[in-house]
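Note that one protein chain is taken out, while the other chains of the complex remain in position.
Right after this comes chain A.
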Amino acid sequence: MPSLSYLLARLLQIIPTFLLVMIFIFLLVRLLPGDPAIAMAEAKATDAQLEQIRHNLGLDQPLPIQFLVFVKNTLTGDLGRSIMLKAPVTEIILARLPTTIFLALYSVLLAICLAGPLAFLAASRVNSPVDVAIRSVFQVGLSMPVFYIGLVLLTVLGAQLRWFPVGGYGTGFLDNLHHLILPALSVALYTSAIILRNLRASLIEVLDADYVQFARAKGLSRRIVMTRHVLRNALVSTVTLLGLSIGNLMSGTLVTETVFAVPGVGRLMLEAIFARDYPLIQGLTLTFAVLVSVVFLLTDIVQSWLDPRLRQS
């Protein structure tokens, strides 16, 4: 297992990341064209009324002051009030977040279940018809955008065959699994194509490695050779890629959740952008940054657990 000092060192690395993210979010929102006061106010609002709104939002303060206030509020969990939904941003996000996390985990698990066994099958029969067929099918998955795969699944499996609901969110765990299968599958098809390619390549490389030959020469059972020696080594690079694709998948929820009408933070982000709901956009961007950082942190921990050479921090 990775040592405590490694974990602590890795955790400390998050601090500068978050500081940068906060500066970036703060500036980005303020540099965007458009005035939130105008967006919030009634169409026939007077200049005095607009000024009042700006004052209430703190937008009339100098930028450094605004930033310090932003940092202080963020650290205390106060992300302001949503202009559009007229409720605290933290509450809104926390209410929607579980759906997105559920969808993300669901997609990743589906992707692993799809890619894992097929990568094994392909790698153990390199360039056989089975290998070529698996690679070709997933190449298609890789070359189509997620929203397009989503629309195809939606039309065929949802609207025409009526096997699965076309959108929305269920109540309870099993109902959620049922409701979210199409969005999860459309994300999973893309992600699994990436994982499959990488895992297949590293399996082929590892199967040929001297230490695997040595493990065979030791008379170990096939199961032990395949799991302890082959799979574990092959996973080191695949885990990195999986982490990156989960990060990628987070921003992908914007599209997926919109296409499938899933009430998660991705769709909320899109709505917030259209409404120029600055506090909500800031809060959501920060949420995404936290999620991605957590995923990368977990990736690093899993990797250092797999590979002792990475533990020397």
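Quick notes
Convention: contacts are C-beta pairs under 8 Å (C-beta built on N, C-alpha and C of every residue); 3 or more make two chains touch, one makes a residue touch a chain; residues count from 1.
We adopt the following convention: contacts and distances are computed from a predicted model.
Of the names listed as "Methionine ABC transporter ATP-binding protein", "Hydrogenase 4 subunit B", "Ion-translocating oxidoreductase complex subunit G" or "Fatty-acyl-CoA synthase", the one that matches the UniProt record for the absent chain is "Methionine ABC transporter ATP-binding protein". From the set A:G77, A:P145 or A:P308, the residue in touch with the chain omitted from the display is A:P308, counting the whole complex. The chain omitted from view is touched by exactly one of A:K44, A:K86 or A:R222, namely A:R222.
Touch with the hidden chain on the side of chain A covers residues 209-211, 213-222, 224, 228-229, 232-233, 236, 306-309.
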